[in-house]
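I have a structure I would like to understand better, so I am pasting it below and will then ask my questions one at a time.
Every protein chain but one is kept in place in this view of the complex.
In this document, chain identifiers A and B correspond to the written order of the chains, with residue numbering beginning at 1 in each.
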Amino acid sequence: MIRPELFEGQVRIPSGCAISAVISREGRLISGQTIVDSMRPMHERSNGLGGGFAGYGIYPEYKDFFALHIFYDTDEARAAVEAHLRAVLEIVRAENIPTRKHPAITAEPFIWRYFVAPLRSVLHSCQQDEEEFIARLAMRVNTGYPGAYVFSSGKNMGVFKAVGYPEDVGEFYRLEEYSGYCWTAHGRYPTNTPGWWGGAHPFALLDRTIVHNGEISSYDCNRRTIEMYGYKCTLQTDTEVITYIADFLQRKQGLTLEEMASVIAAPFWSTIERQPKGKSRELAYLRTVYSSLLITGPFSIILGFRGGLMALNDRLKLRSMVVGEKDDKVYIASEEAAIRAVEPGAENIWAPAGGQPVVVRVREGAY
Amino acid sequence: MAYKIMAQGLDAAGLGRQIQAHPGPVEVVGCLGQRFIGAGMHGKKIRVTGIPGNALGAYLNGGEIEVCANAQDAVGDTMNAGTIVIHGDVGDTVGYAMRGGEIYVEGSAGYRAGVHMKEYQDKVPVMVIGGRAGSFLGEYQAGGVILVLGLTGSGPIAGNFPCTGMHGGKVLLRCRPEELLFPGQVTALPASPQDLDAVRPYLEEFCRRFGKDLAFILNAPFTLAVPDSRNPYRQMYVAN
Partner (left out) sequence: MGQWEVYPEFEVVRSSARCTKCLGCVAQCANGVHQYDGVQLTCDSAKCVDCHRCVAMCPTRALKIVKADCALRENSNWDSQTIKEIFKQAQSGGVLLSSMGTPKPYPVYWDKLLLNASQVTNPSIDPLREPMETRVCLGKKPDKPQRGPDGRFTCELPPQLKLAMPMLFSAMSYGSVSYNAHEALARAAEELGVYYNTGEGGLHEDFYAYSPNTIVQVASGRFGVHEGYLNAGAAIEIKMGQGAKPGIGGHLPGTKVGADISRTRMIPEGSDAISPAPHHDIYSIEDLRQLVYSLKQSTHHKKPVIVKVAAVHNIAAIASGIARSGADIIAIDGFRGGTGAAPTRIRDNVGIPIELALAAVDQRLRDEGIRNQVGIIAGGSIRSSADVAKAIALGADAVYIATAALLALGCHLCRTCQTGMCNWGIATQRPELVARLDPKEGAKRLVNLMTAWNHEIMEMLGGMGINSIEALRGNRLMLRGIGLTAKELEILGVAHAGE
C-alpha cells in the first residue's frame, strides 16, 4: 500500500523515460500493435512504474464528440462525477474501456469512457466555446472530485495509461484492436513509487497530448507562470506543465507550432542576434514576451494533436531523439531500435538538433 | 488662425500626438477630462475649450497654454518654463514643484497651491491667483513668487496653514497679516511699496489677461510672507 502523501501531486517525482511515435502523412490507419511493439526494445528505459499511449483517429464513429476517459477509485466517485456530467453534457455513449487481465497490471481502478458534447444552453450561459468548456470541466473534475481523474478529453483520440511497463499496458488495453493515423507512447522511469495510474503519461488536455523524457530545471518558474492563466498543475509533473504551456500558447495565444518551439526551446541570445534581421527581431520578441515559458534542463517531447505531431528537444539537446521515415509514415523515438523494431526498412534516419522542431502533419482532409 | 483639434473621442495619448504633430498654434475644442495637455512640451501655443484633465502643462518647458474654463488638479506640475492662463478656477496642487514660468488663474485655487515651488538662477516661477487659495498655500515653498488677490469668492483669502515648511521665495496676499495664521519660521508683514513694485509686472500681466483694473487691485493692503531661513530644520537632528 502506497502512502497517499507520496501520490502524484503530493510530491514532485522526477523521472526518466522512453518515448515513441508513429504517424501516417496520408492519414492511413496504423494498428495499435505497432506502437506497442516499438516500445519493447526500450524496456530498459522504463522501470515498470508507468506506461501509456495516445491514439489519434481511433474513434471515427464518434469523431464529433469529446471522448472523456476517466479513472474512478470507487463507485461513489463515479456516481458523483456522472451526475455532474449529465447536468452539463449530452452523453451519447458511456462504457467501460475494454481491458484484458494481465499478470503485470494490478490494482486497476474503474476505467470508463464517455462520448459527450456540451449542452448548447450551458455553453451560452457561461460564454465559453466547447473546447474551453471541456478543458475547464476536466480540470474541475480532477481538482474537485476525490477518487476521479479525467485522463483524456479530446475528439476522435484517446489516452490509455497505467502503472506497468508500456508493452504490458498496451496488451492490457487491447490496443491491437484500435487503429489510428497517429500514435505516441511513453515508458516511465520515476525515481520513486507513485503507484497511481493518473500519474502515468501521456498527459492530455483536449486533443493535445504530451509524452516527455527528461527532468526540466525550469519547472516551478513555468508552473507558477502558467497557473496565472487559469491552469492548475495538480500532478507536479513536467509533462503536465508542458501540456498546459502548449495549450496556452497555441489555443489561447494563437502561436504556430514553430513559434511555440521558439518560446519553450528559445535559441540563445547570441544565436538570435546572428539571424537575419526580420527573423532575429521576431525571435527576440517571442523570447521577451514569453521569457517565463522558456523550458530549461533536459527534455525531448512529442506533442500530439489532431492531424499531426511535433517533436522537440531542449535547446542544449540533453536527451536523445531519432526520426525516420518509410513511405507515408514518420517514426520518432528515443532510440533508433524502437523504429527498426516496427519498420526495419526505415529511411532518412536523423537526429534533430536541440530546439529544432520536427512537425509532421497529416494531409488536409485525410484525418 | 489656430489649427483646431476636436478632442471628443480622443484619449490623452492620442490628443498629445495631435498637438505635438502640428507645428503652429492649436486649439483643442471640446476637451473633457483629457489629461497631460502640453505635458513636457515647449514652444507650443495651445488654447483649450472645455474642461481639460489633470496635470495640464506638467513639465511644461516653454510656450503657452490658455484654458477658457476651469482646470482640474495638478496644473503646471514640475513646470520649468512657459505660461499657463486659466480663465476660471483651478483644482489642487497647482504649480507643484514648479521651477520656472508663469501661471495666471482668474479665479480661485484649491489646496496646496504652489507646494514646493522653487527657483534657480534666472528661473523664478510666478503664480498669480485672482481669487482665493485653499489651505497649505505655498507649503514647502523654496523659491518663486505667489500672489493671491482675493478678487472673487468670499471668506479668508487663503485657507489654514499657509507657508508651512516654506524656506525660500515669497508669497504676497491682498490682505492684512493678522487675517491669516502663519507658522513660526515665516515672517509676514505689511508689504511695502517696493515689495509691490517688484511684482508689478506680474500684476499688469494679470490685468491684461483678464481685463482687470490694476489701480483697483493696488488700492488695498498687501501682506508679504517670507521665510526666516533657508535652512529651517537644521536644529531638529542629532547625529547618532
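Note that in this section a residue touches a chain if its C-beta (ideal position, glycine included) is under 8 Å from a C-beta of that chain, and two chains touch if they have at least 3 such contacts.
None of these values were measured; they are calculated from a predicted model.
Summary of contacts with the chain left out: across A:Glu90, A:Glu108 or A:Glu282, the touching residue is A:Glu282. Contact with the chain that does not appear here is found for just one residue of B:Ala7, B:Val26 or B:Ala58, B:Ala58.
Only one residue from B:Lys44, B:His87 or B:Arg112 touches the chain missing from this view: B:Arg112. Summary of contacts with the chain left out: across B:Val28, B:Ala74 or B:Leu180, the touching residue is B:Ala74.
Listed for subunit A, the residues touching the missing chain in the whole complex are 12, 14-16, 191, 214-222, 224-225, 227-230, 253-255, 266, 268-270, 281-282, 284-286, 288-292, 294-298, 315-316, 318.
On the side of subunit B, touch with the chain left out of the figure occurs at residues 12-13, 16, 20, 35-36, 39-42, 54-55, 58-59, 61, 73-74, 77-78, 80, 93, 96-97, 99, 112, 115-116, 118-121, 123, 139-140, 142-143, 165, 167-168, 230-240.
In this section, only the chains that are shown with their structure count from here on.
Rounded to whole angstrom units, the spacing between the C-alpha centres of subunit A and subunit B is 67.
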